[in-house]
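With one protein chain withheld, the remaining protein chains of the complex are depicted in position.
Up next, chain A:
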Amino acid sequence: MFTKFNAATDVSKVTLLKKSIAKKVSNDLVENFPLLEEVVEELVPKKAELEGVRLPDNVELLAVDKEIRFFRWSERDAETGEIDHYPYVPTMRILLKYPNILPRFQMDAGAIKFVLKNQSDVMAPGLTNEQAHMDEVDENTPVALFAHGKEHPFGIGLTIMSSAEIKEKNAGVAVKLLHVLNDGLWKMKGI
């Protein structure tokens, strides 16, 4: 999602959001990531200055006091034509600090190269071998990508199949890559 993104040229608009949105955002976050409940007040303080940053391809970032903390994106439903907003997902900098807020998807060490360097999606075999581990999740769930032998997560993906399905099929793209270390969003320091 942020492979080709360049903070200097691709930001189309930064808008100051209403203060009342903070409450809604924090409610949504707790609903989606229950573990964040303790620290949500820190992440999205009630009196903070919230800004929405519009990027190409219907991606939107949420900045709290000039620091980018969450991102979300929207897609148009092919059948009904309605626009679906996905929920806010924390950025890598937040995930590194709170590594277990998302379900854990651990892949074997050989897969890091492809995901981190080529920014490719995660294929099913990388998640099903002995070194790997998957929390049980449904499809369309944001997950934290870990690697065997590494302590910290290195990416955030969106499952395309449920974990059971990945095990059963064991082929094809299993997790769509959203955000990874060293991509355009990671390099974007603030607004």
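We take it that a contact is a pair of C-beta atoms (placed from the backbone, for glycine too) under 8 Å apart; a residue touches a chain by one contact, two chains touch by 3 or more; residues count from 1.
In this section, contacts and distances are computed from a predicted model.
**Q** Hey, which one's the missing chain according to UniProt: "Trafficking protein particle complex subunit 2-like protein", "Phosphatidylinositol N-acetylglucosaminyltransferase subunit Q", "UDP-N-acetylglucosamine transferase subunit Alg14p" or "Translation initiation factor SUI1"?
**A** The chain we cannot see is, by its UniProt record, "Translation initiation factor SUI1".
**Q** Considering the whole complex, which of A:Lys19, A:Lys46, A:Lys169 or A:Lys189 touches the chain not shown?
**A** In the complete complex, the chain left out is touched by residue A:Lys189.
**Q** Hey, which chain A residues sit against the chain that's not shown?
**A** On the side of chain A, residues 6-9, 11-14, 28, 31-36, 38-39, 53, 56, 58, 76, 81-87, 96-101, 103, 112-113, 116-117, 134-142, 150-152, 154, 159, 181-182, 186-191 touch the unshown chain.
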